[in-house]
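Right, one structure below, let's go through it.
Every protein chain except one is present and positioned as in the full complex.
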């Protein structure tokens, strides 16, 4: 439809209260800014650097909270899956299943997600050329499911660093709509000794750049109190700054959309 | 023990006949060269570039062939797993479970592998700094299983290319024994349009380099007829060249072992 | 002053006629769009891939043409220097001396440029972290010359490829005004066997991205007939498309300027 899409929420399903506060705030902002909003939270952080890190509340409790959010706020839900068996139960609650970047080549996972008939949102692997994401898209489409979204979140650039290659956005939009992941693009993998660090200060710059290049939407992790978030706190945008951030992102999105329309 | 280890076989379990021919030949060579040999073949190629590529015979048939090889040739077996549920059935046949590079951060998979009590052989992700592999090792060890082996197979260097950072070998040997994967280190990911290409011509150079730096062994995919192999053919070393290759690799291994002993 | 700056021209000083046509056209466009325009052309292409490539008309003839352009169109001139002895004669004609990316660490060249008292425009080396460009700036400033401009043109990303790290723009603006080089950022070094190729199709995307992030201006090579240009033809923007390109770049520039002002 050309309307800007936002996938956002508090990284992990920490509690109903945190999720509800985020859902309510973002729903109101997105209504005002004419953005299509999908609530995001993970029931499991399956690839934390250390086994001792917080992993989430688990599949059953996580889906229960997500289902409650969905009903209470009338919002579509996206959450990620890590093994094939999760696709079915997650699809009972979520409108979209997210495939983590490290897993974007796992054929079984992509097929299982595709077979649910729900939207499959695939993050570009930090090790994947943008044109190779067409094969991930094709794996999902081979199940007869055409609802695929790709996500850019940076590519390996030496150790403990990612770089966002803006060329990847138009390349990947040849295959599917593309969302820019503001939060993980500023991650520094493993850079903090046992957990991943980040450079939150660059988030607004990269969001504007991606919007101006042209994307279909954004993915953002946010929290009422990032310092207390149970995962990815260093990179999250505080909930009270989301209004300004989204206003800025929307302006960039519109510039990119306009510029790409001019060319066609 | 300081004895050189070799993990080798025909990439995928294509048939009992191909596996048997490789097992017999390599067992004989390794006996002669005083190398500890573990037979390797995959029952499933779960992360092929395209969904249309050959994936293997599947778990049940694959394990049946591997079990037959194990009995007929009295050889230990290594094979890779991609989802947690595979750990248990695979461990009934294999002495070692291999964690693919893309999956080296998947906590559930590492824990499931660790809990079998078998050796867990983890490949370094193409996106992982060598020092961050200690967290993968620790995840396995948190199950009480101390039998971990790491594997070097190159790191992302731009698109469609890997580079082997030889510094990674001594860094990772601080955490576990390290095997150098000759075959995948010369891979060019996604470089051939729908499948991965390779630079087989560099395999002997990199094997010598890794041996001279110091490793505990090698991982090599081989086939009686690489052009007819159902996966990874471009990078495999023909079976009839394995005797020369291993002789060369062993000389480099001994140089590295000697040099590192001199320092201690 | 906050006015957008444009350094642009036909890569090499091919002839007075080509230079004049570009100068006249761009002067008119920039006047209309309220852009500060500096004419750019090189008298010598000192680092072509092959010794057989066109190198330019040489110092004397080149400066003669540039001086004529300067007088006839009342335009400031920028051109690059490659060895210290060129700083003085070039400064007799040019308002700005450009230091090529490969040479951004050559102390003598930076000092010689600084000592002319003219503006010194330093391109970021393809091998330099953005924060290390402060040392290049400081070398020029150690001569008492505070007029320094930095230029972003991409960083090495594997072989035959560059990536533009948008984080570099705000990092480098801490030290000096920053110009985004649209033309060389889409270069593929040495990628065409004996000369460098390019991906001109990405130029508008990267220009919008850089503008939206925030820069002080742009560097663009253009030609009335890029196929006939004697160097860098593959990456140049045709002169007749410059009006649309600059209109687009200016909109992105204004968005970035606005966004960065909002933060302060």
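A, B and C label the chains in the order they appear, each numbered from 1.
Quick note on the criterion: a residue touches a chain if its C-beta (ideal position, glycine included) is under 8 Å from a C-beta of that chain, and two chains touch if they have at least 3 such contacts.
Source: prediction; values computed, not measured.
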item: Shown chains that the omitted chain touches within the full complex; value: A, B, C
item: Option touching the unshown chain, where C:128, C:164 or C:249 are the choices; value: C:128
item: Omitted-chain contact residue, chosen from C:156, C:199 or C:260; value: C:156
item: Missing-partner contacts on chain C, residue numbers; value: 46-51, 55, 82-85, 102-103, 105-108, 110-111, 125-132, 135, 138-139, 142, 155-156, 159-160, 189-190, 194
item: Interface with the undisplayed chain - residues on chain B; value: 155, 157, 163-167, 169-170, 199, 202, 204-206, 208-214, 248, 251-252, 255-256, 259, 262-263
item: Where the unshown chain meets chain A, residue by residue; value: 157-159, 161
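By definition in this document, only the chains that are shown with their structure count from here on.
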item: Most centrally placed chain, judged by C-alpha centres; value: A
item: Intercentroid distance (Cα basis), chain C paired with chain A, Å; value: 37
item: Sites on chain A at which at least two other chains make contact; value: 155
